[in-house]
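Heads up, one of the protein chains got dropped from this complex, but the rest are sitting where they should.
Each chain carries a letter (A, B, C and D) given by its place in the written order, and its residues are counted from 1.
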Amino acid sequence: MENLYPPIVDGKSVYDLDSQKYLKMWQGPQHPGVTGNMSLELDISGDQVVKCKAHVGYLHRGFEKLMERRRYINCFPIVCRICVPEPDTNEYLFAAAMEDLLGLDIPERAKWLRTLNLELSRLASFVMWLGGQSGAFGMGTVAQWCLAHRDYVLDLFEEWTGARIYHMYMTPGGVRGGLPEGWDAHAEKVLDGIYKLLDEIRHVMFNNAIFKQRAKGLGVITPDMFDRFGIVGPNVRGSGSTRDIRKDTPYLIYDQLDFEAVTEQGGDVYARAKVRWREVYQSIDLIRQILKNMPRKGPLHITLPNVLHLKVPAGETYVRAESTRGEYGYYMVSDGSEYPRKVTVRGPSYTHAMALLEHLAVGVNTADVAGLMVSLHTYPPEIER
Amino acid sequence: MQELLDNLKELYALNGITLRNPSLAWAEVTPERLVGLLTQLRDAHGFTHLVLMTCVDWLEDGRFQVTYLLHNYTTRQDLGLHVYVGRTASELPSIHTLWEQGRVYQQELHEMFGIYFPGSPGLGEPMILESWDGPPPMRRDFDTRVYSEETYSHRQRTHHEPEQHMKDRLYPED
Amino acid sequence: MSDIEQKDKPATQPEWVKDERTLTNSALPSEEQDWFCDARPRRVEKHWQVLENFMNWARAHSLWILAFGTGCGAIEMRPLVTARYDISRLGMQMRPTPRQASVFVIGGYVSLKTLKRIVRSYEQMQGPKFVVAVCSCAINGGMYWDSYNTIKRIDEYIPVDVYVTGCMPRPEAVLAGFNLLKKLIREGKAEGQNLYADKFDWYKANQKQVIKDWNMPDYNW
Amino acid sequence: MMRLQDILSPFYVWKRAFEKPFSIAVLSAPRPGSPTYRGFHQNDIDKCIGCGTCAEICQNVSIDMVPVKEAQDGDSGLRPRIDYGRCCWCALCVDICPTGSLTMSNAYTWVEEGLDRDVRETYCYTPGADPQPWDDEALGYRKPEGYELLHLERVPMPHLAPGERLNSFVEMVKGYSHELAVQEADRCIQCGICTATCPAHMNIPAYIKAIREDKIAEGLKILYETNPLPGVCGRICTRRCEDVCALSHRGEAISIRWLKRYLTDCASAEDYKALLESEIKPLDRKIAIIGAGPGGLSAAYYLAGMGYAVEIFEQNAAAGGMLRYGIPEYRLPYTKLDQDVAQIAALGVKFNYNACIGRDLSFDDLYNRFDAVFVSVGMFEPYRIGIPGDDNAKVISGLQLLSDVTNGVPVDLGRRVVVVGGGNVAMDAARTAKRLGCEVTVLYRRREVDMPADVEEIEEAREESVNFIFQAIPLEIKTADDGSLSFDWGKAEMVQQKPGERPQPILIEGSRENIAADTIIAAIGQGVNYLWMDGEASAKIELKKFRVQADRWGRTADTKIFIGGDMFNPTADAITAIADGHRSARAIDKMLNPPREN
Partner (left out) sequence: MSIVAKVFWAFISLGVVTIWGLTLNGIVHKIFARVQGRLGPPVWQPFIDIFKNNAKRTAISHGIMYYLGPVFRIAGGIGTYMFIPVLFGSPYFSNFSASGDVLLVMYFIFFGQLGMALGAGEGGHPYSAIGVSRGLSQMTAFEVPFALSVISLAIQYHTLNITDIVAAQQGSFLNWTLFTNPLAVIAAMIAMLGMNMYNPFSVVIAPQEIPIGPPTEYQSAFLGLLATNRGIFNGAKLVLFMNLFFGGATNIFEMVAKTFAIYMFSVFVGAAYPRFRTEDSIRFFLKVPTLIGIASVLLFSL
């Protein structure tokens, strides 16, 4: 086993592809096993990966450049495109960064609605992820169920915000509207369905001998890797940590909600899956809490100065929120003009899919690369932006 | 936070210390003392998490501001370090030995701004851009709209500005 | 005179054209040029009409989609092919390899890096092949109209049979696009493959104009 | 390692096979979008004014304003055309639409074939003008209640309290402070609909922008490009621009007048001086201007700016015309007027006061001495009421009262004053009388809504406890025994005589009421004094219905004579006169076409 790996010189493995011992294999960009449009360049020996290199940039649109030449209000519709499956974190953080620089405080009801929106989108994203994880190990059945249930959540979004994917709901200064009539009942129905689904997933996925066999011990993240690789979110919570921004530095109204950070021991794919599975329960619980305690009346939005020529005072700030993948952050620099000087998006996938995946994939069976990659929960559009 | 920065101020010649809020501060450090400061912050003061590394192009001042944002998980504080570097032949010390993801950030900054980080692995390889022959695109003197209009074909617009249009229609001679 | 027509007739012979039937693959290193096929795509004539009608019926009812999520539009393909919308009812399924797929769904914006892969995948698909361009970004640049890294109009690089606008288009809208495609196929109008062969020089010139490091064969069989 | 439970448990999936599938049963009938779905746009093109704000806020540049209707005041005739190859359905255009005409339907399906069609033209349509299946769709995204991107309420202007005002002729409007002005200027969406409506076509968005950005000198320069009396207009302009303001459709218009006033008020002497710094090359041509009212002053400013030698002949002792003699000081302080006049005089314009053409000087003399003559003598001849007893000495004209007050002539109106008329002069006269300590009643023939006076004026008059009697037709003025006047009037009813026209007041048969007054002020309009048309030179000028005939440039039948101001234009307000002066100045320049270097 030892001499399977090529020697490492200067931090790079040195080997000769012509020696016939190694095979170069690309996973992606056109490949169902990678999460989204990115690719992994795998050098394999037998069935073992000896080197993995993540290639990104297939989805690069230059958001940070585009935002430099858009007025603040015009950045609001484009930020959500940075992360497709869970756009709301972007919306919230962009609005929050702007409000921070402007020194604004949004109405209480808007905070509750934003929290609801964020939790709901976390829910949708996690449910889809569960499907992805099972699918990566070949269990298409669970994937189909999960995607169907995610679609029910999207129906909720559609009814509430007027769009399925890009909700564009959290405008700077508040939110765009209240909950429609009868939404609560609809939501409760969907949540019940997902609750039932989670139970089925427990039977089918977590109590599945083959899933256990494949997921346990795969891609272990140890506590000493946390900061070295900048790992955040469920990926560290799967390794026994309780880091959760919602709990540690509460934003919006998370400090008024009753929850504990989910944590599991083991640090492998199985533990991470379990964390996310439990987080769906948590999200359902939080949504129910929000719906129960939310103020139903009150202003939703503070009218900003005329958005067509809104100037933000010079300064810089950083705001963060817990997305499904972990710490999501916006670093905004304003030079006092109508256009942001710089908006940098700190997506958790950045470190997870690049530095961490390249590290974890070495030594893994080729068949497990897809499962490993999914378990890190990466979305390419937020890597290259 | 203030206390910590006061302590470090002497040693690392910190400038422009601003406390945005009790848990977020910005400070300026010279490139020479950057790695030392980062190491000390990481190892001695609990700022173990490199949140992000990015660059702001101050074209008017002719310099880049590279921001290193660190997070302390115990005190829940953020400390952003600014390093200023000229816009031509910019070079900064590499921090890939401190944090693994530093390599990726540096690779991106090299590609997007043209900042050179000696020793950072894979720096020259294209990461996001492929077959790019223009200037590093995130520099402010690169105009993406002009580039886009020159390079790609767009549908023709037929826009009329209301004010001009009304002038043309209602009082053309005036 | 639109610029399409002007571009139809390049003033000088492009360097990748050797003669009527062959290409030079000049972008490749000389030792690699022999490894690849140098034939141009050729126009394929239709069969005897009754047979062609039957074939078109079969093609329309067995659309295999290439599983290549080129942009954000891919996110709405997932509900479409899974339980909620389940277009397998219409005989559609995702194929992970371009060789076997017949429909290419361009999901939204196309960055330069992806365009290269799209061209390659498209050329590897076996005809008749169809392209459905989903999202506004594929029509006229969408919200990335001023981005330096995304192409604005996919129809300049590969022939597009059906457009679906929306950002995101809902799965139902994409489905309507597929239904229109089926209609076109059955009417024998979805001849993108032949169009690509006929206007190959124009498409190739456009592709090469934006893909600066063309390091693949001129036509990827 | 493998537990039996783990082997058996997965077969739980089969439970699902006997349950209802998730799939939507019928694929061929797509579900409608939710009631607030952001689908394709709808536009009520009658409500839309083509302000282009949607195009302005669209970050995708997906909205083009294309001509659909004829342009008219307050409606550019343009309508948004949306390119669905760009749109991202963010609905900011709907949120910001000042009229609320733009909405979104919940339709979302639009597919097009691409091969044999040029995609350049597809996916582009003008909602409302190009019919689409979803035009009548009732559901879809509307701007949610309580969510507003625009500031629809104007920043209130500080006024003197009504009680305070009555004690003096101190200007009652205090003017915006810096904060308030910037706040008000910030409301502007910079559409520029107002520019066309302004008779002088002032570049309103530009100077509002200058205020917002605190560039006073620049703003002042923009003002002077089209209006040499901004200080005056900032106070008493009839501000038709505000009537068409895009924001006025759902909220209150921008206080354009007050912003202009702010600009002139806070501009420093240096700013004013800076305007004069551009070098003027003197020309060897002389222009005479008759009347130093807004029209004359405006023409003088622009002609002097072009290098002509300009001389103004004014019958009164000071410049300003109606601005000085027809508008009370509490609305327009003389210092402000003097400042604007001084700015014009600083260009080298020569003022000849107390020089009434036709009385002190002959028009022929002017005609021969000067290369061109611009006449804007205004309307200073008040109409009479035209009822028995209106020749009583205690029946005076509103204009008389106002100019007397200006000239410092002591007036004794007695205690009870009746003002006849509903225009601005009537309001000014009534409020001036009020300030002189009288009880004032205003009689007007029609209803309040028909009053030509500004709404604000009427409201402020009310605040100052002026009484109003509407639909009152004067019948007769008699002298009572105690020397006071007895004014008979009759109630009128509004009768729609012809459809489409405004209703006419008709006396109700037998109605006759009476009001006692010490003075009656007639303010029912003025006419032109044609004293200046005495000599041979003016013989060529055509008169029709007592009005001088000229084209829109003020060119009369005699190429050397130009006219402008109240005597010429039908609206008879300061800003139109200023516009006339500016236009005629350019016409004179074009006519003379003097040789210029380069």
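Observations
Everything that follows uses one rule, which is that a contact is a pair of C-beta atoms (placed from the backbone, for glycine too) under 8 Å apart; a residue touches a chain by one contact, two chains touch by 3 or more.
All of these numbers come straight from a predicted model, not from anything done at the bench.
Although it is not drawn, the missing chain touches A, C, D when the whole complex is taken into account.
Note that of C:Asn25, C:Thr70 or C:Ser102, the residue touching the chain absent from this view is C:Ser102. The chain not shown here is touched by just one of D:Pro10, D:Gly33, D:Gly234 or D:Pro474, and that residue is D:Pro10. Among A:Leu113, A:Val275, A:Ala370 or A:Ile383, only A:Ala370 touches the chain left out of the display.
Checked against the full complex, the candidates D:Phe22, D:Tyr123 or D:Tyr444 give a single residue touching the omitted chain, namely D:Phe22.
As for the chain not pictured, it touches subunit D at residues 10-14, 16-17, 19, 21-23.
Hidden from this view is one chain, which touches subunit C at 44, 54-55, 58-59, 61-62, 64, 67, 82-83, 86, 88-89, 91, 93, 95-97, 99-100, 102, 126-128, 193, 221. Of the residues in subunit A, those that touch the hidden partner chain are 23-27, 31-33, 47, 134-141, 144-145, 148, 204, 208, 210-211, 213-214, 365-371.
Throughout what follows, only the chains that are shown with their structure count from here on.
Spacing of subunit B relative to subunit D, judged by their CA centroids, is 49 angstrom. Here the CA centre of subunit B is 38 Å from the CA centre of subunit C. Contact of a single residue of subunit A with at least two other chains is seen at positions 57, 60, 62, 65-66, 69, 77-78, 144-145, 148, 151, 163, 166.
Touching of two or more other chains is recorded for residues 83-85, 113, 140-141, 143, 145-149, 153, 167, 170 of subunit C. Chain-to-chain contact here is organised exhaustively, every possible pair of chains being in touch. Against subunit B, in their complex, subunit A makes its touches with residues 10-12, 56-57, 60, 62, 64-66, 68-69, 227-230, 232, 243, 248-249, 315-318, 320, 327, 329, 331, 333, 341-342, 344, 346, 350-351, 354-356, 359, 384.
By the touch criterion stated above, subunit D contacts subunit C in their complex at residues 21-24, 27, 30-31, 33, 59-62, 83-89, 108-116, 118-120, 122-123. The touching residues of subunit C, when paired with subunit A in their complex, are 66-72, 74-76, 78-79, 82-85, 94, 96, 98, 109, 111, 113-114, 117, 121, 143-144, 146-150, 167-168, 170.
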